[in-house]
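Note that one protein chain of the assembly has been removed; the remaining protein chains are unaltered in position.
Letters A and B mark the chains in the order given here, with residues in each chain numbered from 1 onward.
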Amino acid sequence: MIVTGSLASRGGKLVRRQLVALGAAALVARRPARAQATRTVRFGFASIGLNNRPFTGGSAAALAHAKGYVEREFADTPDVHIEWIFFKGAGPAVNEAFANAQIDLASQGDLPQLIGRASGLKTTMVLGSGSHSPTYVGVPAASDIKTIKELKGRKVALFRGTNIQLTAVKVLAANGLSEHDLQVINMDGATTSAALVANQVDAAFGTYELLNLARQGLASVIYSTKNDNPAFERHGTILARDAFIAENPDIVQRVVSALVRAAYWSSQEQNRDTLFEIWSKCGIPAAIFGDDFAGQALAYRNSPLLDPFLIAQYKRQAEDSRKYGLLRRPVDVAGWFDPRFLDVALQQTGLRDLWTSYGTDGKPLSPA
Amino acid sequence: MTRAAARVRLLRGSVLPLLLLSAWEVGSHSGQLDPRILPSVECVGQTALRELVDGNLIYHLEVSLGRDLAGFASGAALGIALGALLGISRLADRVVMPSFNAVRQIAVLAWIPLIALWFGFGDGAKVVFIALAALTPAVVNTYEGCRSTATQLLEVGTVLRFSRWQFISRLFLPAAMPSILVGVRLALIASWVASVGAEYFMTLGPGIGGLIIAGRERFQMDLVLLGMVLLGLVGFLLNQVAALLEARLLRGRPARQEP
Partner (left out) sequence: MSDIAVALSGATLRDRSHPVRMAGVGLLLPLAVLTLWQAASARSWLPPQILPSPADVWQNGVDLWRSGDLASHVAISLLRVVEGFAVGAVVGLVIGVGMGVSRRAEDYIRPLFVAIAQVPSLGWIPFLMLLVGIGEPLKIIIIAKAACVPIAMNTHAGIRNIPPGYQEVARALRLTRLQTLRKLHLPAAVPVVFTGIRYGLTHAWMALVAVELLASSEGLGYLLVWGRQMFWYDTVVLAMVLIGLVGFALDKSLALVERRLQRWRVADGGTLVAPL
């Protein structure tokens, strides 16, 4: 659980402290039974359900978790155990977990992934998930703010380090503002909702949770990226630790296959209502997902493909992040995407035809 | 103190709290106080009962305390050892103490990001943080206790040709015991406060701090208030237990000059 590197070369005091802490931690922390044959696959989500429910929504991976796709895949290999971990701290917390090799795969947004890569985390993208997501700006119910421009000088809640922040700076820039023009307070999803309802902040950037508040009349949504520039979309993928891939390529393949099957089911329009119902296990009503996905094909949002378009999007996100000072080092996305597992999965399941692969220019690629 | 005097004290002491409680009750029932911000007293009481019976209150308490004590034990033990080393060895004192004094200036909460980075999520990281909080008071007080061991005692040891271990076990530690116990008591308080901090700022998990945060997010102020009361109660009890142990262990000691 602990990266051995951190024990190696610090001053003696710290080593002793860590050793004792390790001892104490060993006493207190529960460790999964590591029998000779058991292999635990730890999958992290950069989100969590309402009131900390261990469910999430809005992606094929969320469906896969809710409906046990991965468990079914491994039903014949009882020595493989899947552990699902939901991070209230979202993308940044997932990075901390990766840095300590405490998770093996994760569903994470673009900005935290880029930040992790810039810091030297060794991961590989294996599957698309949760891309093309919209972002919203909410204000307290009684607020008189109607436009982004009016946010100047106000207290705005923003979850730093998540892909919401990247979208937020772009939206602000398009309105002639920057983070410096606002009083930004770092808040996670639940805290943001509570702060909006209690009128403690003037506005907040967020996801479908804001739609949920608006529906209950507890807040108003004054802006949605859906009505604006598609360049403001938030993206995400599933990535895995390089070390884990090297040690367990078979497991990674099977997880990807299971997730592709989930992506298939969640891309078929006839499943739309059922899909939203399943996602509502996280506490967000199905109708809210309906609003979030309104006007967009399921196959567009839930596509698992790592096509040139997605890669180009990530390249652009990297450049923009650098431009807005969110990344301190330039990040090269080359070599980060590995479609091998995806290709095998598509071949095995014969599902290649459902999704359209888009080229870097945004136009569909002719089938090979 | 006479029984009557004690009774008077008790009565006087309850005046302000009772006034506060009644003002609160009146405020809630007359509609003056927004129930979302300040639920009525019986609401909090009902929540307490409910959480106790069907909620996981005991479990939360267990987890918080368990973590707290694990961190406290490791931090205090390490702190006493380190403090003794620094207090007894002049060399260690000169080399390490200035750095220690510098590093301890950093408010313990400020260590959370680094600890989260180095130890990730999970109880282990929280225990490390709590141990860190317990470390400083243990080190400082043990150090002072050992340092102020009277020179006459040390001369006696030299005359009797004590071995190094005998010096430590027969002279330094007993002489430093009052200071060490004060340090342990302070470490206990510090670790309890730190365990709340760990629950706030490190990953989600069961615990009293988690209860408070959950209450705040869901606008269940009765949960928040319940959590606060429990925090104070446990802190108070820990302090009393520590004071009792301290009194026991120091029983029969001759009155000594405070360092």
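Some notes on this structure:
One rule holds in what follows: contacts are C-beta pairs under 8 Å (C-beta built on N, C-alpha and C of every residue); 3 or more make two chains touch, one makes a residue touch a chain.
Just so it is clear, the structure is predicted and the values come from calculations on it, not from any experiment.
Listed residues B:Ser14, B:Gln32, B:Asn56 or B:Ser163: the one in touch with the omitted chain is B:Ser14.
Of the candidate positions B:Val103, B:Ala150 or B:Val241, contact with the hidden chain is made by B:Val103. In the complete complex, the residue from B:Ala48, B:Leu171, B:Ala187 or B:Met221 that touches the missing chain is B:Met221. By the touch rule set out above, subunit A reaches the unshown chain at residues 3, 5-6, 8-11, 92, 95, 99, 115-116, 118-121, 155, 159-161, 183-186, 195, 198-201, 326, 328. Within the entire complex, the positions of subunit B that touch the omitted partner chain are 8-9, 12-17, 20, 37-38, 94-99, 102-103, 105-114, 116-118, 137, 140-141, 144-145, 148, 178-179, 182-183, 185, 192-193, 196-197, 200-201, 209, 212-213, 215-216, 221, 224-225, 227-229, 231-233, 235-236, 257-259.
By our rule, only the chains that are shown with their structure count from here on.
The distance from the centre of subunit A to the centre of subunit B, each centre being the mean of the chain's C-alpha atoms, comes to 38 Å. Put simply, subunit A touches subunit B in their complex at residues 1-3, 6, 13, 16-18, 20-30, 48, 51-52, 85, 87-89, 93, 96-97, 99-100, 102, 190-191, 193-194, 197-198.
Residues 66-67, 70-71, 73-74, 77-78, 82, 96, 116-125, 127-128, 131-132, 135, 203-204, 214, 216-219 of subunit B are the ones touching subunit A in the complex.
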